[in-house]
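All protein chains but one are shown at their positions in the complex.
In this document, chain identifiers A, B, C and D correspond to the written order of the chains, with residue numbering beginning at 1 in each.
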Amino acid sequence: MENLSLEIVTLITGIALLLIGIWGLLTQKNLIKMVIGFALFDTGIHIIMVSIGYVKNRTAPILDQAVKTNQAAEKIVDPVPQALVLTAIVIGLGITALMLAFVLKMYQKKKSLEINNFNDLKW
Amino acid sequence: MNDIIVKLLWTLLGLFIVLNWGLLMGATMRKIVARVAHRYGIPFYQPWLDLIKLYSNRSSISHGVMFYLGPVFRLGGGLGIFLFLPLIYGSEHFSNFSWAGDLILILYFQFFGMLGMALGASDGGHPNSVIGITRGLGQFTTVEVPLTLAVISIALQYNTLSISEIVAAQQGGFQNWTLVTNPLATAAAMLSLLGLFREAPFNLVKAPNEVPIGPPTEYHSAFLGILRTNGALLHVVEAALFMNLFFGGATHWVEFIVKTFLVYFWSVFVGVVSPRFRIEQSVTWFLKIPLAIGILAVILYI
Amino acid sequence: MVGPLYIIAIALGTAFSLGFFKKANRNIPYAIMFLAIAFMTFISGQWLYAFLANQQEAIQIFTAGFQPPFSISLQMGLHEAVFVSMINGIGLLSALYLYEQFRDKGVQMMMVFILLFMGLNVIIMTRDIFNLFVFLEISTIAIIGLILLEKKEQAMSSGFKYLIASGIISGILLIGIIAIYYYNGTLFINDIISSNPLLLKGGSVAVFLTLMAIVLELKPFPVNGWALDVYESAHPGVGAILSAATGTAMLFVLYKITPFIADPWFNMIATIGIITFIGSNLLGIQQENAQRLLGYSSVGQLGLIMLVIGLSPYLGDNYLFIGFTLLISHFLAKAGLFWIAGIIKQKKIKNWSVLRKTPLLMVLFGIFILTLLGFPPFPSFFGKWELVMELSNNHQLAWIIAILAGSFLEAVYLFRWFGYALKKEIKETTSKIQFSKILPPFLFGITSLVAGYYTNIFQGDAYTINYLPLALVLIITLIDFISAKIKNSLAILAMAYYGFLTLPGLYENDFIRFIFMAIFIGGGILTLIAGYAYQGKRKGFYPAALLMFAGLGGIIEAQTTLQFFFAWEIMTFGSYLLIIRGKHSIKHGFSYILFSLGGAYLLLMAFGLMNAQVGMQISALSDINTHLNLIFSLLAIGFMTKMASLGLHIWLPGAHAEAESDVSPMVSAILLKAGVFGLLITILAMGAEYAQHSTLLYILGWIGALTALVGNLAASFQEDAKRLLAYSSIGQLGYILFAYAMATHLGWVGGFVYVINHFAFKAVLFLTIGAVVLRVGTHKMYEMGGLIKRMPLAFIAVLIGIITLSGVPPLSGFAGKWFFYHALISKGWYFQGAVVLFAGIIAFLYCFRLIQSIFLGQLKDNHRKVKEISIWFIIPIYTLIIGIMIFSARPHWILQPISEYIAPYFGRELTWNGSTAIAEMGYWNGEWIMYIIGVMFVLILGWLLYTNAKAQKVKQFNIVYSGERPFTPETTHIAHNMYAGYSKALGFIVEPYITKLWNNMSDAIVQLGGLTKRIYNGNGQTYAFYIIAYIVITFFLVF
Amino acid sequence: MKEIIQDIKKRFNCTDEIEQSKTQTYITVKKELAIALITHLRDIEGFTHLVLLTAVDWIENNQFQLTYMLNNPTKKIDIGVRVFINRETATMDSAHHLWEQMATYQRELKEMFGIDFPGSPRLNEPFILEGWDNIPPYRRDFDTLKYAQETFFPREGRETNDPAEFMKKKMYPDEEK
Partner (left out) sequence: MSDNTKNIEEKKDKFLAEENKKRIVTGPDGVQFEVDPLQDYFCDKRPVAKDPKNKVIENFLNWARAESLWVLGFGTGCGNIEIPPLLTPRFDAFRYGIQMRPTPRQSSVLIISGYLAVKTLKRAIRSYEQMQNPKYVLALGSCTINGGMYYDSYNTINRLDYYLPVDVYVAGCMPRPEALLSGFNKLKERIKAGRAEGANDYANKFDWYKANQKKIIKDWNMPDYNW
């Protein structure tokens, strides 16, 4: 287990989540489940992002007592992915919310959560 | 100017000879046909009498201007061929106006009369006329095919399309005739001739029993007289054309008479012993053996 | 100068401030939003002006005062300024256009709307790749918000599909971006470019993912189902934004990241582009829903531009020009079309005929369609031209073929649509149209025209195009509302002026061009005179006719291949408009334009190949030295589509027969000569050495001969007079093709005789028959008959026409036959020649049929009182007849100069002695033949009049009828199925094999489209699967 | 033959059976049953061929006699169906639906006898008597000689002789009667 450093674990977790998310998205016929799949997918990506920015034995890029400003360059992990992931989470959240709103509206119109019932437009 | 008048006079003389010979030849042919049927046949002067009678009819009717002009076109066509055809080889006087155009002119001038006649007869408004014309035109299209090939073949052979030069090239005896030097072209053309003269088996156009005499159903009196005049003229002129192209031309009138007679006789001879083709039969007939012969004739000279 | 950052600031500020307004209050927020967007537009426009006018350097804007990579940076350069201006411009017009929707939905929508444009602005300006992602997401969310402007359930579900798809794509993008960051350590695009990530280990995968995500945002075929659904279900105004604004922005992104992708990936982009272009256009063919069709078209266009980006390594300096002209065309046209779709509110393209109620909209519709298709004078024409030229310069023939194939498919459905709009009967009436809705498409339409003009100016001197004729057409279009008589006079004046400008010069310099120009101008004026016979306004006729003549004139005047092609396309479109004016022409116009376009594309290819070798001067055509056969074949086939040679003829009969009475002569007697002219310069360019031993010309000769045979035979079996003449045109053009293919002196003189004759007699015949049809109200010959009594002048005209046509001496038709005979013997094409001559004799059949069925025989009951044809037809007809007579009597007046012109090219075979033409094998004197026949005719007529002076005039039933009398004129008139016996013998030749072949081909394409479109099963999940699969497959194909 | 006759006599109430020869028999049937009988004969008994339809004017009985002559081509037998109809009304049911050529016979009877067959096609088109405005010429009350003399400008001086008498007188003038 020594080889399994933190970033590898998170990376694998992230990829696994991502794949599970995709699997859910592609196989589940229920709209809500699809949204959940998407959320997993999104989360997986976020974890991957975080794991990519990780540098062994460093701490989060929060400048407080534990990490002094002048040591920051050596102590903290790469802050950019962290910043990015925050933005990405926000956006992911926004999209998930919007999806759910759509699901709600669609359910109200058709009283159904089956994705196969929503293919009026085709060809 | 003087030259032209002299030329015209000679041409008129030629016309007189050709016309009378045409009438006589027609009568002779009918007499031959009669003898084949063990009849005595018409008197030799009958065509002249018929013509006089027709021209002297006291009344006539007209269906319209085009009906009136139809025979004019028709005779114009015959006369035109006559005018553009050199009759006697080497004779300055009987070469007519052949300097105005060559063989092509004559081949296409045939249509002048046909077209006019077709229009005139149709203006008569008689259905039989139109039926006859459609048959005639249809048959004519394929009749021309072997003839065209034969003409191409002899044009290749003599390297000219001028009739005088073609005749000139055939002088010097029987062995120089196209008949001998280019038998295939001659054969193709002579088969076409059967269709041109519209004797049996290609006489569906007139078809006396089905559509009373076809195009000229409504023509009578002087109109018919003109048509008959043209018929007589045309037979000689067409025969003379073939004579010039394939049988060495004529150096004097006797030769002219004998050769045109024989050419015409060929068509009558086939006609006497033949039944009549339906239109699709005669249309396709020319696209079979005559066409094949024509193609061979051209291939030999490529 | 207002900083570009203010765009974002204003947008954000407005969006947030809008939140303060109550739902109920709508006008004030709308005003604020409108002002905001207007200001954004102003800022961008100002920058654009600055860059264009002052050649200013691009500026970098660093937010938060740090240099990148520590802060987000924006860039404002010329490219950014252009794109931002475009985006904001369409935003402004969209805001105007969507006014009602905003009022309905309230403040939230306005917020979403303005945020969308902010997002798009930033997408264009940003130089930070993650920032790009963020604003991409913002605009996606905003778009989805806008989709909700339409409250239908379909919009909901399509929005959901869109969300799923873009969610996945943004996920991919995110992974790609983070991977780039991981390998590169920077998000600043400039740094990424300089560090060249592809060289790094694993960097290529990162770039691949990013690239794929951006490509997927451009909706490549077949991974675009969700986008099509949105196009179909969203409000058309949103569709316009989605297609024009978002698409444009995404293309810019793709353009922005191209610096850090490598060559093989360009190929990948190009392949994706071409697949998208062809695939979506293929699917468009079967589409009946207007908005979805526009969706397919959008996708296709984006694919095309993607292709251009992908092909940029081949395109050199012209890359940006090509890409931008195509993009601006797409941008203007697609937005305009979506807007029009929103105005007329018709789902089915079949119902778009309501457009005709509003001529302005119809014109705009036409402009946009042409802009999309790359017709001159719109920008994309020049773009496509350059594209083909550059590709050809780099020997990328396969790409050219693919692009042209895709364009052709696009033309299929666009022209089908256009045809419906022009011709289908109007079922519903449309409601009143608001000014706010019509203004945006109007402005875009104008912009298209202006952009086209400036594109050409921008290209430089070598590309000069004479816009004078087009300006005249524009003027006529603008005054389309006045009476036809005035317009007719103006049109004639315009033509005469044009002739006055061009003809004398051509007469001095180039006799052959002079002949064709004289035919085009003279024929045009004469046929226009016939237009006086029409009452009312004849809306749309004059622009179309003048457009065609402008094109024809341009073809003659063209010095370069560009000018030629420009004029060629103008002429094609003008004639299409003319042809489709006929009552039942929708189908025929369609097949005409398709064949013409196909031919034009072949020409384009040939010009491209030629350009690669010798440049664009037409005169340089003779200098080309490689690909000779290919180039000449392409040119020949291209021109033969216009000449309607066998195999490419099936458009002609219907198109000519169904056209209006004075249009038929224009398109038959005159228009077909354009193809002849093209063929002629092609063969001239080949030079005698090549031409006389060319297999190509040998084949053309056979095609010509068979065309003549089949055309004439088919003409003989027609029941419809104009159709008969149309088939006759095919036959005659077959002769002409044959004559020119001989490439000998005699053959060419014969060809010219045919060209002149065919012009004259076909104009006479079509004008006369057209005029008769106007009087008797039917095309069917068997419904006419005996009209000689009512219309003697028409009869004489037709008589002279058919005598000329059939080549009977003494009229000029015989000259053609004479040259033919001599030429074919001297050339050695005996059997082809025999076929042609056979065809010539068959011409008698239809000539006779034409004149007998219409003018001779029995006059019908209801025609007993018809009048002589209109004087306005008689004037041009008899002018032409006088021309025929002069040409017949004095053929050497025209033929001698032609003969002199040709002799240097092919060697002299013909000399003139006065009026006698002397060839090696024979001679002919048209003048004397005329005299002799004239004198003879008069003599015989005199004799007949003498012997037969007092003929009783009788009436039509006074015929011998076996003792009976005729029953009705109908049963006595032999006209229907006239050559029954003949068709029994030879009818098998004219079985419509070729029509069947083409039908099967088009059926196969439609079937293919029908099968392919099954991939869009409407299920969001499937679409998600496609995305994943697409990435995976592409990945394995690339790596 | 016999059986057929017996059979139809029973079925159709036929009378007046006359056996002309072994293969030819005439029977009489009432007007109302005539068409039924003919149909029966055609369809059941195999008399598929209509030989003729003709009429006789029995002016004394004020009757027209119609005879439908039918032939059975397999058995080679004929049957003549006689129908008597009133001379005043002179109407009979049309049988053109049985044989197409029946219409032609009926047209002829209409033209020559004035017998009406309602419903028969082209019944009133004359064959030969174009513009006839007299009573139908085959009726026995029509005097053809009188009509001809009134109408056709008879040439004076015509002598009419019985050919046998005339030739006998001419060739054998000596022989007495």
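Going forward, contacts are C-beta pairs under 8 Å (C-beta built on N, C-alpha and C of every residue); 3 or more make two chains touch, one makes a residue touch a chain.
Model, not experiment: these values are computed from the prediction.
Chemist: Where does the absent chain make contact, in terms of the chains shown?
Modeler: B, C, D
Chemist: Out of C:H584, C:K953 or C:K996, which is the one that touches the chain we can't see?
Modeler: From the options C:H584, C:K953 or C:K996, the contact with the absent chain belongs to C:K953.
Chemist: Hey, which of B:D123, B:E218 or B:E280 is the one touching the hidden chain?
Modeler: Checking each option in B:D123, B:E218 or B:E280, the one touching the absent chain turns out to be B:E218.
Chemist: What residues on chain C make contact with the chain left out of this view?
Modeler: 775-778, 861-866, 952-958, 960, 962-969
Chemist: Pick out the residues on chain D that sit against the missing chain.
Modeler: 128-134, 137, 142, 144-145, 147-149, 151-155, 158, 160
Chemist: Touching the missing chain, which residues of chain B?
Modeler: 30, 34, 37-43, 46, 49-50, 52-53, 56-61, 208, 212-213, 216-221, 224
FYI, only the chains that are shown with their structure count from here on.
Chemist: Report the inter-centroid distance (CA atoms only) between chain B and chain C in whole Å.
Modeler: 54
Chemist: Determine the centre-to-centre distance between chain A and chain B, using the mean Cα coordinates as centres, and give it in whole Å.
Modeler: Chain A and chain B have C-alpha centres separated by 100 Å.
Chemist: Which residues, counting only chain A, touch chain C once they are in their complex?
Modeler: Within the complex, chain A touches chain C at residues 18, 22, 25-26, 29, 31, 34, 38, 41-42, 45, 48-49, 52, 80-81, 84, 87-88, 91, 94-95, 98-99, 102-103, 105-106, 109-110, 115-116, 118-123.
Chemist: Which residues of chain B touch chain C in their complex?
Modeler: Touching chain C from chain B are residues 55, 59-66, 68-69, 71-73, 75-76, 79-80, 83-84, 97, 99-105, 108-109, 111-112, 114-115, 118-119, 122-127, 130-131, 133-135, 137-138, 140-142, 144-145, 148-149, 152, 155-156, 159-162, 212, 217-218, 221-223, 225-226, 278-281, 283-284, 294-295, 298, 302.
Chemist: Taking the touch rule as given, give the residues of chain C at its contact with chain B in the complex, in rising order.
Modeler: 786, 788-789, 792, 795, 799, 802-803, 806-809, 814, 817-818, 821-822, 824-825, 828, 830-831, 833-834, 837-838, 841-842, 844-845, 847-848, 851-852, 856-858, 920-925, 928-929, 932-933, 936-937, 940-941, 943-944, 947-948, 950-954, 956-960, 972-974, 978-979, 981-982, 984-986
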